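A single protein chain has been removed from this complex, and every other one stays in its place.
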Amino acid sequence: MNYQKILEDIHQEILPMLPMGKVATYIPQLAGVSPQKFGMAIHTIDGESFQIGDAFEQFSIQSLSKVFTLSLGFPFEGDKIWNRVGREPSGSVFNSLVQLEYEQGIPRNPFINAGALVVSDILISHLTNPQASLQEFVRERTNNASIHDDPVVARSERETGFRNAAMANFLKSFSNLKNEVEAVLTFYCFHCSLSMSCMDLAKGFLFLANRGQCPWTHQQVLTPSQAKRVNALMLTCGTYDAAGDFAFNVGLPGKSGVGGGIVGVIPNQLAVAVWSPGLNEKGNSAAGQYALELFTTKTGVSIF
Amino acid sequence: MNYQKILEDIHQEILPMLPMGKVATYIPQLAGVSPQKFGMAIHTIDGESFQIGDAFEQFSIQSLSKVFTLSLGFPFEGDKIWNRVGREPSGSVFNSLVQLEYEQGIPRNPFINAGALVVSDILISHLTNPQASLQEFVRERTNNASIHDDPVVARSERETGFRNAAMANFLKSFSNLKNEVEAVLTFYCFHCSLSMSCMDLAKGFLFLANRGQCPWTHQQVLTPSQAKRVNALMLTCGTYDAAGDFAFNVGLPGKSGVGGGIVGVIPNQLAVAVWSPGLNEKGNSAAGQYALELFTTKTGVSIF
Amino acid sequence: MNYQKILEDIHQEILPMLPMGKVATYIPQLAGVSPQKFGMAIHTIDGESFQIGDAFEQFSIQSLSKVFTLSLGFPFEGDKIWNRVGREPSGSVFNSLVQLEYEQGIPRNPFINAGALVVSDILISHLTNPQASLQEFVRERTNNASIHDDPVVARSERETGFRNAAMANFLKSFSNLKNEVEAVLTFYCFHCSLSMSCMDLAKGFLFLANRGQCPWTHQQVLTPSQAKRVNALMLTCGTYDAAGDFAFNVGLPGKSGVGGGIVGVIPNQLAVAVWSPGLNEKGNSAAGQYALELFTTKTGVSIF
Partner (left out) sequence: MNYQKILEDIHQEILPMLPMGKVATYIPQLAGVSPQKFGMAIHTIDGESFQIGDAFEQFSIQSLSKVFTLSLGFPFEGDKIWNRVGREPSGSVFNSLVQLEYEQGIPRNPFINAGALVVSDILISHLTNPQASLQEFVRERTNNASIHDDPVVARSERETGFRNAAMANFLKSFSNLKNEVEAVLTFYCFHCSLSMSCMDLAKGFLFLANRGQCPWTHQQVLTPSQAKRVNALMLTCGTYDAAGDFAFNVGLPGKSGVGGGIVGVIPNQLAVAVWSPGLNEKGNSAAGQYALELFTTKTGVSIF
């Protein structure tokens, strides 16, 4: 498969639609990003890599970090983690409190905000320095020792994130946070503020395409069974209330972030990351999702 | 009408059922109150008063304070207040966040917690020292200069009140709080922690039976139209999702608090306060509501 | 009180606003009524009556019939009726199925459509010929032997009323209808199709202002306690999700219908009916509700 050619073709098709979608505006650091940005990168488990456009430019990974926190936290608790967070699609927007009330403080899955707050809480309980440990984990997965958070983004999110604060207090009222609300919110904003490029992300998700094993450190990050299950969760829950649409149109396990990144995983083959900051009405990168559709159409790969 | 005799008859009927209901346990200060307590007091607009049982003993007024904050805040904003809080029954429990999400941060009415938080926010915006002003307002309405808050209760509620904190942050995320979340929660816990007796409360609500005029200071606290409307709100929304049941069985505008107090108003006649800490499943005083049913049955008074 | 003068003043104030509101259009028989119609009538328990405008013209009473069916059915079951239908405000639109699902087929109150269907079912269970019996009941209450249904309206509603059919089947699935779905829907459409004038309606509701006793037949239709409770239900639930607003602005127990009629009750004094077919966004007569507001303002009467 000539992946480089495919990336170039996608790039040409995508360029005219880049002004589509609206950049996230809830914090100035995201609002200031140009909607013209577009990058895409592929890493295969055989060690090849391909990229196009702004694939080396770092951006705020936001919710993509939830895959890293889950992958770091899952082994600590094993299947006991599912006592505190579900694994069903929510059918609701990513920051809804409605279901949380009906379901007594158990978030539907680890990729909606409430679920990710619970995973953050779990990491705080298990790690002496969760920020340092998570950063180290991401640096190892990406083989890039320079990855770090953006403290301005983190602070901005913490100061304006009243809805996340509402959710964390709500979880606490159901006793589904063990640590201080403030500590959980701070760690959550930290991991959402990590800056990475498409190249970093495609590399960073590759262990999920590789039965849980990191291709360069050869560390078994997750068991094959756990990796398979994180992929299943990404497929059913990775793009919020557009998960069905994403599965239908793209046909890959994938996770999106409000910074405009989306990463897809083709088990036993590769990980593919795309970035374009303009969002559709569901909060996923508009051009990014379309680029992944083109990718699965042009390559014929799909899990279905 | 021989009100004293009626109170004595009610007392006799109520005594055997006092062990019914469960005392609120979410903070130790409420959990420690004896479920055997029972008091009842009447003040008429003609200046008579009657009481029975523990009518002089102070207890935590909790949500009863929402009538005082609304009555203090309503004149500041006039009908503009209804842009920020509705006046419809919620049909839901007092601390639900579901409706708040569906209705974009506009609480259904000023007597559910979310609505009372908005009213607290309004008072903070209008008053230099809202705690002092509210305390002064309550002292004037009750003609009792010794009324004060219970700082231990307030602190306890502030530290454990994660659901109220969730709600305040949620309101803030919809821009329906103008002041700091922390300031609103602190003031809210302050006014819920006020300690008053049945005698104080019957006196304190009497201006609502008197077309808005305070019987002793002769101050027009609310216009007659405003007083009428606060009474209407108490009838439709004063006992949360049991408002219909309360109207049906008691037939008076009334407001309850989780400390076990309920106050009813008979326009142009009197205010009646009852206290018994055991709660029914709706969070209203079980013996207290039954005592008010007996009161309207025995006196034949009702607004219907 | 010069009620005739007050009615004339109201009429003058209302005339300019009659084009406000939109006539119900879901069946042609309602859509064809002129929005310029306006009538108002008062009957006092002392036997006086007053009227203005189109007060003698008959219109489709629609949901106003729910007060008659409840009043006819309540004595059959007594308080057992509340096992099958609640008495709380719904906080939702009159034809919502959401709450019915969450609350396992028990409608919130007898005045939302689902609750009225249950009351219809109860009448079918108790009466050999429910249509004839209800018609007779209404004729006695109004002292008008010519009142009858409009079969064209009834058939039109039956044929297009898919939402009511959904509700009836839903109730049946929860075993909260004892009779055939078809029979219940037919009787429901029959009673909604009754044609009455403001004069008829003011007379027809007068027993509710008169402690349950019909002023001319002297029959005790409801016990005083039951009459009081139907009034309480009208106040908290009579105008659907605008009940709080109605209580706030009008301050009377009242019931509205989508044909543009509203009837209010002042206990121990009078019943007042108004008709204007233009509806506000809550489905209540816009000019009618405003006329009742003017009525309580000008007369000073209110239950609060």
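Here are some notes:
Labels for the chains are A, B and C, by order of writing; each one numbers its residues from 1.
Assume a residue touches a chain if its C-beta (ideal position, glycine included) is under 8 Å from a C-beta of that chain, and two chains touch if they have at least 3 such contacts.
Everything numeric here is computed off the predicted structure, so don't read it as measured data.
Shown chains touched by the undisplayed chain in the intact complex: A, C. When the missing chain is restored to the complex, the residue among C:T44, C:T69, C:S96 or C:Q213 that touches it is C:S96. Here one chain is not drawn; of A:I45, A:V138, A:L177 or A:A247, the residue touching it is A:A247. Only one residue from A:Q4, A:S49, A:S92 or A:S195 touches the chain missing from this view: A:S92.
The residue touching the chain not shown here, chosen from A:L235, A:V258, A:A273 or A:L292, is A:L235. For subunit A, the residues in touch with the chain missing from this view are 86-92, 99, 108-109, 227-229, 231-233, 235-237, 241-245, 247-248, 251, 253, 267, 302-304.
Panel shows subunit C; residues 96-98, 101-102, 162-163, 165-170, 172-173, 181 of it touch the chain omitted from the view.
We adopt the following convention: only the chains that are shown with their structure count from here on.
Shared contacts of subunit B and subunit C, meaning chains that touch the two of them, come down to nothing at all.
Averaging Cα atoms per chain gives one point for each, and the point farthest from that of subunit A is the centre of C. Per-pair tallies of C-beta contacts place B-C first. Distance between subunit B and subunit C, defined via averaged C-alpha coordinates, is recorded as 32 Å. Centre-to-centre separation of subunit A and subunit C, using mean CA positions: 55 Å.
Averaging Cα coordinates per chain places subunit A and subunit B 47 Å apart.
Multi-chain contact residues of subunit A (touching two or more other chains): none found.
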